[in-house]
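Removed: one protein chain of the complex. Kept in place: all other protein chains.
In this document, chain identifiers A and B correspond to the written order of the chains, with residue numbering beginning at 1 in each.
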Amino acid sequence: MSHLPIAPVLVPLVAGAVMLFLPRQGLRRGLGVAAVLAQLALALALLAQVADGTTLVYALGNWPAPYGIVLVADRLAAWLLVTTALVALFALLYAVRGDDQAGPHFHPLFQWQLLGLNGAFLTGDLFNLFVFFEILLIASYALLLHGRRDPGRTRAGLHFVVINLLGSSLFLIAVGTLYGVLGTLNMADLAVKVAATPPESVGLVRAAGLLLFGVFALKAALLPLYLWLPAGYAQATAPVAALFAIMTKVGAYSILRVFVPIFGPGAGPLADLTGPWLLPLALGTLAVGSLGALAARGLRRQVAYLVVASVGSLLTGFGLGSAAGIAAGLYYLPHSTFAAAALFLLADLIAKGRGGLADRLDPGPVIPRAVTLGALFFVLAVVMAGLPPFSGFLGKVLTLKAALGHPLLPWVLGVVLLGGLCGLIALARSGSLLFYRAGPTNVPAPGPGLSALAPVAGLLMLILGLTLFAGPLTDLTSAMAGDLLAPAAQIRAVLGSEGQ
Amino acid sequence: MEALISVVIGVLTALGVWLVLRERTFPVVLGLTVLSYAVNLFLFAMGRLALGQPPVIANGARGYADPLPQALVLTAIVIGFAMTAFVIVLALKARAELRDDRVDAEADGPGEPGEEQP
Partner (left out) sequence: MTLLLAILAPFLGAVLIAWNRRRGRLRFAVKAGIATLAALACLGPDIPGPFVGETLVWRLPWVPSLGLDLALRLDGLGLLFALMILGIGLLVILYARYYLSPQDDMGRFYASLLFFMGAMLGVVLAENVLLLLLFWELTSLSSFLLISFWQGRSDARTGARMALTVTGAGGLALLGGLLLLGHIAGSFELSVILTSGDAIRAHPWYLPTLVLILLGAFTKSAQFPFHFWLPNAMAAPTPVSAYLHSATMVKAGVFLLARLFPALSGTPEWSWLVGGAGLVTLLVGAFIALFQHDLKGLLAYSTISHLGLITLLFGIGTPLAAVAGVFHIINHATFKASLFMAAGIIDHETGTRDMRRINGLWRWMPYTGALAMVAAAAMAGVPLFNGFLSKEMFFAETVGAASLTRHGWALPAAVTLAGVFAVAYSLRFIHDVFFNGDPIDLPKTPHEPPHWMKVPVEVLVAVCLLVGVFPALTVEPILAVAAQGVLQGPVPPHDLALWHGFSPALWMSVIALIGGVLLYTGRKPLFALSSTWGGRWSARAVYDVALATLFALARWVTRALDSGSLRRMLALFTSFALVLGYGGFLVVPAGGAGGGGLTGPLRLFPAEPGDLAVALAGTLILLAAAFAAVVLHRRRLVAVILLGAVGLLVALAFVTLSAPDLALTQLSVEVVTVILLLLALYFMPQQDPVEPVRRWGWLRRARDLTLAGAAGLGVGGLAWGVLTRPFESMGPYFIANSVPKGGGANVVNVILVDFRGFDTLGEITVLALAALGVSAMLSGLHLYGPRYDAAGRPWEPDPHPAIMALLTRLLLPLALTVAVFVLLRGHNLPGGGFIAGLITAVALIMQYLANGVAWTRARLPGDLNPVIAAGLLLAAGTGLASVALGYPFLSSTFGHWHLPVLGDLELASAMAFDLGVYLVVVGATLVILVGLGLVCTLDDGEDRR
């Protein structure tokens, strides 16, 4: 039997544990990079193996579903794993230049953050999903606080932790109710049982399902639960913020994973549970995110708000509910992750060149290597604002095209286009403030070296790849959307997996 | 019995939420603890209640309590413990660095990073 599905979980787990025996930072760095590379290779191998639509079901402890915990590795999971590994790689490459020494234990925390993410993408068991959420959350708490002493960051961290603890309680209540009524935790089994909910319990299950949606909405930073994001991301150390670009995607992914196959079209009395909620909230998120980007007075905060906006675009696709919409969102997902990560790193480089002004959007001195950084900013701004010719534009157009038949078309069209305009205006303003209205430089600081620019450039290359190979990649995401909307085969694959 | 446990869960939840919404970090921490009691009881109750039934396999037992929720609650308790420990220390850190044990900055809104007044 193939142990490939468990590997992306074990590698970071073991790597992180071994690091605790390695006192020297150098060793930890080496091991960390190696581990991330390994995860990338594994994720790609997994994707290659399931690309044809097969579902790898891995019964942990050899206990059959639904009693034991199973990992379910399909195209969708692999897609997220690859995205995570890639963004993690470049965030780490940026971090090993020194940010990882701003506090203890950066590398084990980083690895276990990845452990939580990978596990959340792979598991097929609702309570196990809760466990992995807790892993990735507590790791993110620690990583968010990583860095030199900064009261602002501490407060942001406190807020982030408390709100998420409340979220975890809600998660348990929702999962508990579902178990209490339907008697199972396995997602595939839930899909079967939910469709056959006894009429007198439909209300309870609907309530539980929506509570679960609330939890995921918090993780995804959906309106009105996005408020933890701007402060948190703007305060985090650059590589951490870059890695966090994937965090909101976990919520979005869970919404997809749980609410399309389990509470989706095939859910009988509970069909299309989140239908009336998701799309309007997503559009609202897009709106507040774009306005926030206009209002921001610091570059990192502006990027953070653009992340909120991108969550809106992403979930707009998902909220359309159609295969085309979900496929569009899934294509947009890695794009928005890479773009946000690259911008967070670039914002850090810019801030470092401006002395006391840091990333404040006020005219300041000419920053070292202004031409290179300016060019990078211009391109990344185009990418982030969803302008041609990059993947953001393609993702946006895919979403709009998917909305053409939808009753809310005017709203989708209006909000998405105006949101894009706001992003464009905001970034144009920032760019001309940071690079054009620059006075004489006061401190002849050495500009960022190649090692600092490489991660940003690397992420840019990824976006270029997404653009050039949009054809095959969109075919892949369409296939994923198909799997989600017609889960019967996968459910059979999971529940059919007998133990010894 | 069911009524009692439901009442306990409900009241504990209400108290927990109330405390979590307080202004200082310490009651917030207490609130999270109370809330975790409530949630653990809730999760436990999801396996239905069983009085005086053997927890371990034994001959001639009338029946057994549903063991799965118990296992889940155990996991939840441990995770809750880890989180409580973390948030307690974080509260201390915040108090030490912000010289204040309020959860919010005194002046709400303006004064937030990146949100200075024009």
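Note that a contact is a pair of C-beta atoms (placed from the backbone, for glycine too) under 8 Å apart; a residue touches a chain by one contact, two chains touch by 3 or more.
All of these numbers come straight from a predicted model, not from anything done at the bench.
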Sort through A:Leu117, A:Ala139 or A:Leu373 and give me the one touching the missing partner chain. A:Ala139
Absent-chain interface as seen on subunit A, which is shown: 1, 3, 6, 10, 13-14, 17-21, 58-63, 66-69, 103-105, 108-109, 112, 115, 119, 127-128, 131-132, 134-135, 138-139, 141-142, 145-146, 149, 158-159, 162-163, 166-167, 170, 173, 177, 180-184, 198-204, 206-211, 213-214, 217-218, 224-225, 227-228, 230-231, 269-271, 273, 276-277, 288, 291-292, 294-296, 305, 324, 327, 378, 382, 387-389, 393-394, 397-398, 400-401, 404, 413, 417-418, 420-422, 424-425, 428-429, 432, 435-437, 470-471, 474-475, 478, 500
Given the full complex, what residues of subunit B touch the hidden partner chain? 1-15, 17-27, 29-30, 33-34, 37-38, 40-42, 44-58, 64-68, 70-75, 77-86, 88-93, 95-97, 101, 103-105, 108-112, 115, 118
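Everything below uses one rule, namely that only the chains that are shown with their structure count from here on.
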So, what's the distance in Å between the C-alpha centres of subunit B and subunit A? 27
Interface residues, subunit A side, partner subunit B - complex: 127, 131, 134, 138, 141, 145, 149, 151-152, 154-155, 157-159, 161-162, 165-166, 168-169, 172-173, 175-177, 179-180, 230-231, 234-235, 295-298, 300-302
Seen from subunit B, its contact residues with subunit A in the complex are 20, 25, 28, 32, 35-36, 38-39, 42-43, 45-47, 68-69, 72, 75-76, 79, 82-83, 86-87, 90-91, 93-94, 97-98, 103, 105, 112-116
